[in-house]
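Sending over a structure as structure tokens; questions will come in a sec.
Here the complex is missing one protein chain, while the rest keep their positions.
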Amino acid sequence: MALKKNLALALAFGLAAGAVQAQDLRIGLQDDADALDPDQGRTFVGRIVFDSLCDKLVDITPNLEIVPQLATGWDWSDDGLTLTMALREGVVFHDGTTFNAEAVAANIDRSQNLPESRRKSELTSITGVEVVDDMTIRFTLRAPDATLMAQLSDRAGMMISPTAAAASGLDFALNPVCSGPYSFVERIQQDRIVLERFAEYWNADAYHFDTVTFLPIPDTTVRLANLRAGDLDMLERLAATDVASVRGDDALETAQATSLGYQAMTINVGNGDRANGPLGQDARVRQALSVAIDRDVINQVVFEGVFAAGNQAYPPTSPWYNAAYPVPKRDVDAARALLAEAGFADGVDITVQVANNPVQQQVMQVVQAMAGEAGIRISIEAKEFATLLADQSAGAYQASQVGWSGRVDPDGNIHQFMTTGGGINDSGYSNAEVDALLNGARVSNDTADRRAAYYAASDILMQDLPIVYLYHPVWIWAMEAGIEGFTAYPDGMIRLAGVTLTE
Amino acid sequence: MSTIPDPVAAPSEVLPRRQSRVWRKFRKNKAALLGGILVAFFVIVALLAPIVPIPGPTETDWGAVRKAPSVAHPFGTDEIGRDVLSRMIWGARASLLAGVVSVGIAVCIGVPLGVLSGYLRGWTDASVSRVTEALLAAPFLILAIALAAFLGPSLTNAMIAIGLSAVPIFIRLARGQTMAVMTEDYVESARAIGLTHIALITRYILPNIVPPILVQGTLTIATAIIAEASLSFLGLGQQPPAPSWGSMLNVAKNFLEQAPWMALYPGAAIFLVVLGFNLLGDGLRDALDPRDH
Partner (left out) sequence: MLAFIGRRLLIAIPTIILISVFVFTLQKLLPGDPVLVMAGEERDPEVLAYLREQYRLNDPIIVQYFTWIGNALRGDLGISLRTQQPVLELIRQKLPVTIQLATMALIIAIVIGVPAGVLSAYKKGTWIDWVANIVALSGLSVPNFWLGIMMILLISVQLGWLPASGYQPFSDDPLGSIRTMLMPAFVLGTGIAATLMRHTRSAMLSVLSSDYIRTARAKGLAERVVLVKHALRNAMVPIVTVTTLVFGELLAGAVLTEQIFTIPGFGKLVVDAVFNRDYAVVQGIVLCTGVAFIFMNILADVAYRILNPRMRDE
């Protein structure tokens, strides 16, 4: 731990050993964050940093309920076309600018209109923003949008200082100014991001560290070694295979939560010429592939049983999971029968692209071995992620092993993938009925109606299988045993409210 | 990879009894002999891979994932229950192939260019030298990484990338040697009697530059094997399920605590085979050195 070293140094320099130390929390991240601008950010680790740096209009609970953050209350009109929010009083941004309805309006405007904004698609439903009074804001929508609150609980709802945004433009990312519990101090790319406690934060009492330092350490082994050596206090995404050893270590503890995302094989069914194979053209071949895979074995072999096997866009524990289609048991005979029925009694050859990282390759090798026994001969084509993504979007693939980090609202896990012309519908899937169901679920604010629509869509999708889901990652945090009050959230973020560290 | 050519023997006229003398010197050099034995051992292992009675390198066993070395699996099993010994033996093929093929590529491109450049001088030399310098100015591994990324991750492409990155070394060496040979008296006189360019190159220059190329080639195989392992370690070399030592290490680094054997054996194998080639290269250099120490 840095503190111990500092202490040793303090002693060495003859300073009083009892001096009060500023407490620093050092968090190891798997990657370096990208641009530190909520409107431009696109990485998962960037969101983790934002969670300490920038407050959002609303937040979520571990059970994915929406709760107040900068908005203290809200009200939907009966037709679902206007959303009125009451804003928190006495909030200031890190640069002293006051938070009010004008600031919210400026933020929504920036998210929607900054050319570089990655948030546009998340806020398309908002057509008007009205400053009702200093502390009240009203959004007018094009059509009812069930996903809006979930969007406002993430980057699209993060409030940055309008003064700083206007002054620095795109350079905002180099010196972000928000209203979160910690303010930006410095960033050295690929090395560290340092934040310090913001004394004027509206809920400052809940935050106990003087500084928070985020350190990107991509190698899971090295990240854990740093935690063990005391150079980190906490890390995210502990490797599933390290869980047992960390649990056996009295100095450390773990926390975990099943993620909202999934890992799957996306199949090219209608995205260019590469869709014209048995796998892309015949749903029975895809069904055979799905049933040839033992998802529990993947989980056991690759993740020591820590992750969650899955076969839908939502984990089996989610309220949106359709229990009529449980995770299938492996059935080689059924797979062979399906292949024979499709006219491929001698088996089929398919190529699956996978990112060249060891864990995903391990997953695909397990799938390859299992599918091979059912007559589906997979050749694995490893690509760098940048190439994989470009090929996938261009349709230059038969099947692609990729994942999705997951969204709070179910729409985020399925709509853009399965609707005709959807933004990330790389498989080129198109089914009018599915389109109608998913579009309908989007504009309804009635949970029961939405669930019915998603279930009905899954009746079709489980037959067509444009995406063969494999498993749901579980977020695993490892930390010093002295850390108290940490809550695991299914979105994988690190919320520091109430977290303390006793050395 | 070392971009600095090791000190190499000066060119000399081919002596009649040279071969036996070289072999005698080589045999007396214990270090070189050890290198030869190491290399021979791995070559034999790689050749025997198909007939050794071991499980296939891609045979999985879900019941035996990351099991410590035992009688059934002398080197233990890997992350999806494959026999590490078997993958080591098959991986030897990838490593040796990568070393030999990439150096082959480098020699085939570099030596003709270097000889031409040293022989013709003038503009040819100037342009070849500028390109060589430009290539040498990009750190070897970065060049190889960019090339491998461009070609796409696979063993073949890694070999091409390493081969191309090593070309400048051989251009430099062949050019320098050619220029040195050209100043020798016997070449001057051969030129004077009107020997053709082709005859000059094949009769005088090539035989004289073979020994240093052989030495540098052997040493470069060593670095090429490390380079292949490095690229595989970054995910740009041999792709699963086929094994190579570098890609085995790439996976193994995630299981250092739980399964150290996964990292230990491939690392040790790379070390030994590279050491073998380095010792062999040194021995060759000493043996081929006309100066008697």
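Note that the chains are named A and B in the order they appear, and that numbering of residues resets to 1 at the start of each chain.
Just so it is clear, a residue touches a chain if its C-beta (ideal position, glycine included) is under 8 Å from a C-beta of that chain, and two chains touch if they have at least 3 such contacts.
What you see is a predicted model; the values in this text were computed from it and never measured.
Check the options B:135, B:209, B:224 or B:287 and report the residue that touches the missing chain.
Going through B:135, B:209, B:224 or B:287 one by one, B:135 is the residue touching the chain not shown.
Among B:116, B:147 or B:224, which residue is in touch with the absent chain?
Reading the full complex, the residue touching the unseen chain is B:147.
Just the residue numbers, please: which parts of chain A touch the chain that's not shown?
5, 9, 32, 34-35, 37, 40-43, 115-118, 120-122, 170-171, 173-174, 188-192, 215-219, 221-222, 225-226, 228-231, 384-391, 393, 404-405, 416, 423-424
Name every residue on chain B in touch with the hidden partner chain.
Spelled out for chain B, the touching residues are 1-4, 6-7, 30-31, 130-131, 133-142, 145-147, 149-150, 152, 222, 226, 229-230, 233-234, 249, 253, 256-257, 260, 263, 267, 270-272, 274-275, 278-279, 282.
The rule is short, and it goes like this: only the chains that are shown with their structure count from here on.
Show me the residue ranges of chain A that touch chain B in the complex, using the header's touch definition.
219-221, 239, 241-242, 245, 297, 300-302, 356-359, 361-362, 364-366, 368-369, 380-384, 387
Can you list the chain B residues touching chain A in their complex?
58, 60, 62, 65, 79-81, 149, 152-154, 235-236, 239-241, 250-251, 253-258
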